[in-house]
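All protein chains but one are shown in place.
A, B and C label the chains in the order they appear, each numbered from 1.
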Amino acid sequence: MFFALTDDQQAFATTVREFLADRFDLDAVRGVVEDPHGDGHPVGLWKGLADQGALAVLVPEEHDGLGLGLLDAQVVARELGRGVAPGPWTATVLAAEALRLAGSPEQQAVWLPGLAAGDTIGTVALRGEAGTWDGRGITVDASGERLSGTASPVDYPSVAGLIVVAATDPSGSPGLFLVESGASGLVIRDQETYDGTARVGAVELADTPAEPLGGGTLSGADAVAALMARGAVLTAADLVGVAREALTRTVDYDRERKQFGVPVGSFQAIKHTMADLHVAVTMAEHAVLFAAHAVDTQDPGVDVAVAVAKAKAADAAWATTGAMIQFFGGIGFTWEHEAHFFYKRARRRAPLFGSADEHRARLAALTID
Amino acid sequence: MFFALTDDQQAFATTVREFLADRFDLDAVRGVVEDPHGDGHPVGLWKGLADQGALAVLVPEEHDGLGLGLLDAQVVARELGRGVAPGPWTATVLAAEALRLAGSPEQQAVWLPGLAAGDTIGTVALRGEAGTWDGRGITVDASGERLSGTASPVDYPSVAGLIVVAATDPSGSPGLFLVESGASGLVIRDQETYDGTARVGAVELADTPAEPLGGGTLSGADAVAALMARGAVLTAADLVGVAREALTRTVDYDRERKQFGVPVGSFQAIKHTMADLHVAVTMAEHAVLFAAHAVDTQDPGVDVAVAVAKAKAADAAWATTGAMIQFFGGIGFTWEHEAHFFYKRARRRAPLFGSADEHRARLAALTID
Amino acid sequence: MDLSYTAEEEQFREELRTWLAANIPDEWTQPGFWRALDDDESFRLRRDWEASKTAAGFSGIEWPTEYGGRGGTPGMKAIYDEEMVRARAPQTVNVLGLTFLAPTIMAIGTPEQKAEIIGPMLRNEVIWCQGFSEPGAGSDLAAVATRGVRDGDDYVVNGQKIWTTNAVHGDKIFTIVRTEPGSERHKGLSMMLIDMDQPGVEARPLKQMSGASEFGEVFFTDARVPAKDCLGEIGAGWRTAMLLLSFERGASGVGQYTEFRRQYDEIVAEARRFGRSDDPVARQRLANCLVELECLRYHAMHILTQVEQGRDLGSESSMTKLQWSETFQDLWEAFDDVLGPEASLARPRPDVDLTPFQHQAMWSRSVTIWGGSSQVQRNIVAERVLGLPR
Partner (left out) sequence: MDLSYTAEEEQFREELRTWLAANIPDEWTQPGFWRALDDDESFRLRRDWEASKTAAGFSGIEWPTEYGGRGGTPGMKAIYDEEMVRARAPQTVNVLGLTFLAPTIMAIGTPEQKAEIIGPMLRNEVIWCQGFSEPGAGSDLAAVATRGVRDGDDYVVNGQKIWTTNAVHGDKIFTIVRTEPGSERHKGLSMMLIDMDQPGVEARPLKQMSGASEFGEVFFTDARVPAKDCLGEIGAGWRTAMLLLSFERGASGVGQYTEFRRQYDEIVAEARRFGRSDDPVARQRLANCLVELECLRYHAMHILTQVEQGRDLGSESSMTKLQWSETFQDLWEAFDDVLGPEASLARPRPDVDLTPFQHQAMWSRSVTIWGGSSQVQRNIVAERVLGLPR
C-alpha cells in the first residue's frame, strides 16, 4: 500500500513551485490580471513550463514526451492552481490527451511533439453555452469533415494553434475533430471573464473544415467521455491547489493579525472554520490523487473516483476562497490584495467539466440506480 | 403595522404554558413515552386543553366554538410543541377544520360541538405510504360512499371517533370523507414510532362506508389543499415550539456546565452555533405568525407564506434539536435526559404535511415557473 | 396582527409614488445607465436629484419638522424605503450622514450644530463621510490610532481611515479620533466633525475586488478641526459612537427586502434564460434563498412594530444584520452556483451583460465584514441576547 506521491513526483512539484515562486510570483500574476486585453499568455512562463517538461508529461516518449500519467500531470495542475498561474497549460495538455487517446499514429506524429515542446498551443471545445459536461452539452454539428456551431466557454482559444472540438454527426453520435487556427469560417470571440488568471472565448464555426480524430484507442462518445474525465481531474487538481494556498495564506495571516488585543486566529470561530476547511482540503487532495491514479490504472471504480474528486475539490475551493475573503477582514476585499485572484479562479473553474452538483448526480446514477 | 400577537393571544399562550408546567410537565411526558403500548392520550391533559378552549379555537361560535383564527390556534400548537405534549390535539383540530371548510351545515352541527368540547377525538388521513403531501399522495379510493385503501401514518387513529379521509374517486378527483370508528372494513393498525410523544397508525379501509364532506365553502381538491395548508402551519408551529424550548434549555445548560474550568457556553464555537440557531428559530417564529395570518386573511401570498413557514420551521427544529444533543454533551444522549423527547418529536414531525424540500419545491413552482 | 399601514401612511405612499414617477427620468431606470456614467457625473446627478426630492418634502421622512423633516411615522419611513426601491430611484448620496449623524446631532448636538449641520445635509449642500474603521481597527473599533492633539482652539489630527463611503465626494467627515494622548481602548476618544476641504485631508478611492470603488481611504496629515466641532464631549467619543451606531436600527428592512427580492427575480430570470430553472437542485437552492428573504420581510415588519411601539431594539439589530447580510450573500452565491460556467463571463451571449450581477456577487462578500462582521454579531447575539458568558 502506497497512497502518496513518489519522491520523483514530489520533486517535480517542488520544481514547478520554485519556478513559479522565482519567476512568476503574484506580482507577475497581477500583471496579467491588470492587462485584461492582453492575451494572458506570458511567454516566459510558458517556456519555463515547457523546459520543465510540464507540457510533455502525458505525451508518449515516441512523440518526444515523458510518457507519464495523469497522477504526474495533476502535480503540475495543483502547483499552477496554488500559484494562480495564467496560461493555456490545461487546455494544451487536454488537446494532447485527445490526440493520444483518439488520434491515429499519423495525427499524433503531426501534433504531439509540438504540443509537448510548447511550440503549439492547443485547447479543447467540448461544450456549448449552458450545456452539461457529459456529451449532451455539445452544440457543434459535424457534417462530414465540416463543423458548424458555437462552443463556449473555451480556454485560451485566441492563442491556440489547434482546437479539439467535440461535435455530433447527423445521427447524433459525438466525436472529436481537429480545427486549426485560421481555418475558414472559424471566428474566435473573446469573452471577458472576471478571472483575470485566464482568457476564454467562444469558438464559432461556420462550415469550418476539420479533421476527425480517429484510429486511436478510443473513439466517439468514449473518447469524449475520457477527455471530459481528464479535464475534470486536472481542473480538480487546480482547484485543490487554489484551496490549499488560500487556506495557508489565511491561516498565516490570522496567526498574526490582531483585533481586540489578540491574534484573530485565536478566536475559536475562526479556528474551527479553518480546521474544517483543512479537513475538507486534505480530503480533496486525497480524492484528486486517487482519481488520477484510477484513470492511469483504468480502475473499475474510475467513474466514481473522478466524480468524487471533482465534486469535493470544487466545494473545498469554493468554501476556502470565500473564507479567505471573510477572514482577511476588509483588506481581502480590495483589488490590491491577492485574495480575489484565488476567489475568482475558484469560482470560474469550479463548474468546468461538470459542477459539484453534476458530479453528485453522476454518483447517484452510479450508486443508486 | 402590528406584526405581533395581541395581548389576548399572549395571555392564551401563557395559560396553556402554565397549564402544562403545572399539570403536564416533562415527568408526565416521560410517563407517556415510557408506556409505548398505552394510547398516548392522557385524559387529564385532554380535559384541561378542552377546558381552556384549546380545541374550540377554530370552531365557529354557532357550533359552540370560539370562532377564532389559525393565528390563535398556532398559539396552542406552539405551546404543545414547547412542552413536547402528547395527544391528538392537532389531529382533532384538523378534523374540525375539514368540517368547517368543507362540511354542510348539518354535518357541522353533528360533529363540531363534540370536537370543540373534546368529547369527540378526530383525526385526518390525507396521504398514503411514501406519498407526497399535495393530493398526489392519496392512496385511498372512493367508490360512491365506500372507501378502500390504506392511509399512513395517521395521528392517533386508535382513539379517534371520527376520521377525515382524503380519497380519490374513479375519475381521479380528490375529496374528503367522514369515517366513524367501528365502521365496517375499517382496521386501525398501530405503528410503533420512536417519537413517544405521539401515537400513529395505518388506517386500512376495505369497502368501508363513508360520508362525503360536501356543502361547505370548499370542496374537492381545494378542500384537501386547504386542510394540508392548515396542517402545515400547525405542524410548523409545533416544530417552532420544540425548537425554541430545545434552544432555551441548551443555552441555560451551557451557561452553567463547566469544562476546562469555564462554562462551556463561553466557548465561541458554542456561542456562534447558539446565535445562529437563535436567529433561525426567531425567523421561523416570524414565519409561522405570518403564515397563520395569511391563511386567516386569505392573503394572496398565502401559498408562499405556508411553504416558507413549514420549510423554515422544519429546518430550525431539526438543527436545534441536533445541537441540543451535541451541546448537552453525553448526558443529552441518555434515555434519562429529556433531550431525546425534543429530538424525536422534531424528526418525526419535520416531514409531516410536506418536508422542507417539498415546500421549497413548491416555492420554486410559485416563484420560478 | 394587522399588516396594513394607516390611511395617512397610504396617502403618503401615493404622494411619494406620484412624485417619483414624475421625477425619475426613464433612462435612469434602464440597465447600465448609471454604470455608463463616470463617477463624478453620477454623483452630481444623484446629489442634485436628491436635493430636489428634499425640496419636494420627501427627505427626512420621520424627522421632526423643526429640522426640515416631514414629521412622519416609522411606517412612512418604511414606505419611503420601499417606494424608492420600487421606483429604482438613485442611491442616496448622503446616506451615512442622514442615517447616523443627523439623529445623533438631534439627540446630543449643540444648538449651533443642530442649526448648521442638519439643514445643509438634508439639502445635500454638504456631503458627510463616516470615518470609523482604520487599517488596524476593523471589527475592533476601540483600537483607533488616529490622534488629535490640542493646539489653541483646534485639534491637529493625524492618521488614516478606511472603508469610507463617498470618500472622494465628501465635504465633511464625522470621525473617531484619539484626543487624549496615551489613552487606551474606549477611553480618550472624541467624535470630531472635520472639514475635508483642507490641505491636511486627502481622500483616495479604494478599488475593490470587483473593480468598483464604493469605498475610499482618508488620510489626515496635520488636519485641523476646531475644538467646538466635536460631537458630544471631548473624550466621550466612544459613547457618541455607540449612540450614533444605534440609529442603524431603523425600519429599512422593508426596503432591503424589496431590493433583494427584485434581485432574486432577476437571478431567476437569468437562470431561466440559461436553461437552469428546470433543474430541481438549482430550484431548491433558489427557493431556499426565497425562504430566507421572506423571513427577512417578516422580520422587518416585526422590527417596524417594535419601533412604532417605542421599544428599544437593543441587540436585536445584530440579529437583523446577520439575517440580511447572510441571506444577501447566500443569494449571490446562488447566482454563481446556479448559472455555472456562464456566471463568470461578462457576456455569455453577445446580447447579455452579466457584469452588474458579478459586481453584486462580489459586493456580497463585503457585507458580512463591514458594519460589524458576522462573527462580531454572533458574539453580540450570544452574549447580550442569550446571556452566554463572555
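Methods note: a contact is a pair of C-beta atoms (placed from the backbone, for glycine too) under 8 Å apart; a residue touches a chain by one contact, two chains touch by 3 or more.
Everything numeric in this text was worked out from a predicted model, so none of it was measured.
**Student:** For the full complex, can you list every visible chain touched by the one that's not shown?
**Tutor:** A, B, C
**Student:** Among the options A:G265, A:G329 or A:P351, which residue touches the chain absent from this view?
**Tutor:** That would be A:G265, which touches the missing chain.
**Student:** Using the document's definition of touch, tell me which of B:E79, B:D195, B:D238 or B:D296 contacts the absent chain.
**Tutor:** B:D195
**Student:** May I ask you to list the residues on subunit C that touch the chain which is not drawn?
**Tutor:** Its contact residues with the unshown chain are 279-281, 284.
**Student:** Tell me, which residues in subunit B touch the chain that this view leaves out?
**Tutor:** So the residues of subunit B touching the unseen chain are 127, 129-130, 152-153, 189, 191-195, 200, 258-261, 267, 269-270, 322, 325-326, 329-331, 333-337, 339-340, 343-344, 347-348, 351-352, 355, 357, 361.
**Student:** So which bits of subunit A touch the chain we can't see?
**Tutor:** 1-5, 71, 251, 254-255, 262-263, 265-266, 268, 270-272, 274-276, 278-279, 282-284, 286-287, 289-290, 293, 304-305, 308, 311-312, 357, 360-361, 363-364, 367-369
Simple rule for what comes next: only the chains that are shown with their structure count from here on.
**Student:** I'd like the most central chain, judged by C-alpha centroids against the all-protein C-alpha centroid.
**Tutor:** Of all chains shown, the one whose C-alpha centre lies nearest the global C-alpha mean is C.
**Student:** Among the chains, which one keeps its Cα centre farthest from the Cα centre of subunit B?
**Tutor:** A
**Student:** Going through subunit C residue by residue, note those that touch at least 2 other chains and give them in order.
**Tutor:** 375, 378
**Student:** By residue number and range, which residues of subunit A touch two or more other chains?
**Tutor:** 267, 269
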